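Could you have a look at this structure, given as structure tokens, before my questions?
Missing here is one protein chain; the remaining ones are kept as they sit in the complex.
Labels A and B are assigned to the chains in the order they are written; within every chain, residues are numbered from 1.
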Amino acid sequence: MKSDKLITPRSSAYLVERIGFSTLAILSFLLAVPIIGVILYIIIHGAPAISWEFLSRMPSDGMKAGGILPAIVGTFYLTLGTAIFSVPLGIAAAIYLSEYAPENRLTRIIRIAIINLAGIPSIVYGLFGLGLFVIFLKLGTSILAASLTLSIMTLPVIITTTEESLRAVPYAFRVVSTSLGTSRWQTIRRVVLPQAVPGILTGVILGLERAAGETAPILFTGATFFLPQLPNSPLDATMALPYHLFVISTQVPGMPIQIQYGTVLVLLVFVLGMNIVATVIRSRARARRQW
Amino acid sequence: MPEIFERRSRESHGEWVITRLIQTAGYSSIFFVLMILYFLLANGLPVMKDVSLSNLFSTVWYPIEEYYGILPLILGSLVVTLGAALIGVPLGILTAVYISEIAPQWVKEALKPLIEILAGIPSVVLGFLGAIVLSPFLRESLNLPTGLTALTGSILLGAIAIPTIVSISEDALNTVPRAYREAALALGTTRWQTIWGVTVPAARSGILMAIMLGIGRSIGETMTVMMVTGNAPVMPDSLGALFAPIRTMTATIASEMGEVSGGSPHYHVLFFIGIVLFLITLGVNVMASRIAFRQRKRSERVLS
Partner (left out) sequence: MDKIVVEHLNLRYSDGTESLRDLNLVIPANAITALMGPAGGGKSTFLRALNRLNDLADVVAQSGRVLIDGKDILEPEMDVIALRRKVGMVFSRPLPLPLTIYQNVSYGLEVAGERNREVLDKAVKLALDQAELWDEVHDRLSDPAEALSGGQKQRLCLARALALKPEVILLDEPTSALDPVATAKIESSLSELKKNYTIVIAPHNTQQTARVADWVAFFLQGEMIEFGPSKDIFTRPKDKRTEEYILGRYG
């Protein structure tokens, strides 16, 4: 077969195809290598910094020694706070769009609004959070203000992915459930939502992953340079891994490089760990799905 | 059997409440966009009182001496984004084409998670690596005075835009009906010719949307550019600007908002830059959604 093609008049076309395919393969390979490289690089350089002390101690000596506990805890709090606001709201909004919204102008406006929310730069969210939560609502630079800011930023991710997984549930299930004398909400809660859970979870985690890694929205809403103790109320400011990394790598002269790499590694594990969890949930649900 | 016709059963009260809650949540996105717009305007528009228009749209950004010209910042953002597009768009589309049309299954399954990982790397991490690895490398290999240049930012922003471009383009390519390809192949064209002659053109609106959204992400990116572009608010005047330090709008807000006092002209100008950013990304995103606004219609009929 192959050799046949080579002697047809159009063999040059096949040669082009071979060259084209190879070029694209090489390009994609060249894209993949740096990604793997970056991950390995961070692991190799960061691993030596990781110790129990590094993870469990407060920073000392102007952050040039000790651990990064408050940054880890802070990022955890911020992620949790973001989840508290954005998950219920995002899922409810997605349910509205998938199950209730009529096809009309208002719904189109909602969709445009969501696209806009998704596109607004994270630093602009920071400005907004400063204007609304920190100053207008007088929450101050706090975990609460930062979480609220991050929530609104995360909302479109959660809405979009949740709506997609709700729509993937076959419409026939809704008809069947309705025919058995159930209200719309009962059908959603008992049939549609359970089937969409893996997809929703994936979307939620991906949204929170983004929130956990963000710096710009918390710069003026909740992040602080250094705290002598862990925050003990939502109205306290907090350290956070991404902001900490930014600070120690750009603002503190003479910062030991080890600590920087260690911080990068911890942040990456935090964020990519969520990513991997999401991927696993998604692929397992796909394998198990009956429809 | 009149019980059939009992008025609404007792769930229906809760049902009403839940429906309202869900509806309110559904509308909330509109509310948030308006709130964002309002707070940007409320804090940004007062700049018109404090700073003259000719100052605002001048070419000098030097806030300490009350030079608030935002043109170098806008152009700085544009230059970096343009560079990012030049890198990210071709690479992103070609990768999407490769994944969707050419790659064997196992390669697909390896590439897609990798690209998701790239999407997941926080921008501050990319900025850190850019400053510590990429910028020294560029300085030495291109023999520049500093490695913190627009180009450094462009390369990293390209990397940030790529996952968006790849995933949306790939979706667009996947929705091209199989029959198109088969028809073309049946006419004796090669797969390569089919890809560029049939499949990619059929997916062009989706790909265009991917490009727009990728660019939208690049314009708004903050931490990475702030950490690698050197932050010099100079007017970029030629192509050489790519190889020199530059300052974007986002980086300006991020690095200066912490030091200004609330209500000062400088504070208002920073919010004003936020308005400009908001409007630019709004434009880009609305255009992107115009291009490919087709909500999957629920064509499935009630079971029959």
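Note that in this section a residue touches a chain if its C-beta (ideal position, glycine included) is under 8 Å from a C-beta of that chain, and two chains touch if they have at least 3 such contacts.
Note that the coordinates shown come from a computational prediction; the quantities given were computed from them, not determined experimentally.
Q: Taking the entire complex into account, which one of A:183, A:202, A:224 or A:263 touches the absent chain?
A: A:183
Q: Of the residues A:24, A:145 or A:191, which one touches the chain left out of the display?
A: With A:24, A:145 or A:191 as choices, the missing chain is touched by A:191.
Q: Out of A:25, A:175, A:255 or A:285, which is the one that touches the chain we can't see?
A: Of these options, the touching residue for the absent chain is A:175.
Q: Considering the whole complex rather than only what is displayed, give the residues of chain A touching the chain that is not shown.
A: That gives, for chain A, the contact residues 172-183, 186, 190-191, 194-195, 290-291.
To be clear about the criterion, only the chains that are shown with their structure count from here on.
Q: Distance from the CA centroid of chain A to that of chain B, rounded to the nearest Å?
A: 15
Q: Give every residue of chain A touching chain B within the complex, in rising order.
A: It is residues 10, 13-14, 16-17, 20-21, 24-25, 27-28, 31-32, 34-36, 38-39, 41-42, 89, 92-93, 95-97, 99-101, 103, 106, 109-128, 130-132, 135-136, 152, 155-156, 159, 167, 170-172, 175-176, 183-186, 206, 209-210, 212-216, 219-220, 242-243, 245-246, 249-250, 257, 260, 264, 267-268, 271-272, 274-275, 279 of chain A that touch chain B.
Q: Tell me, which parts of chain B touch chain A in their complex?
A: 11-12, 15, 18-19, 21-23, 25-30, 32-33, 35-36, 39-40, 42-43, 91, 94-95, 97-99, 102-103, 107, 110-111, 113-118, 120-125, 127-129, 131-133, 159, 162, 188-193, 213, 216-217, 219-223, 227, 250, 253-254, 257-258, 262, 270-271, 274, 277-278, 281-282, 284-286, 288-289, 293, 295-296, 298, 300, 302-303
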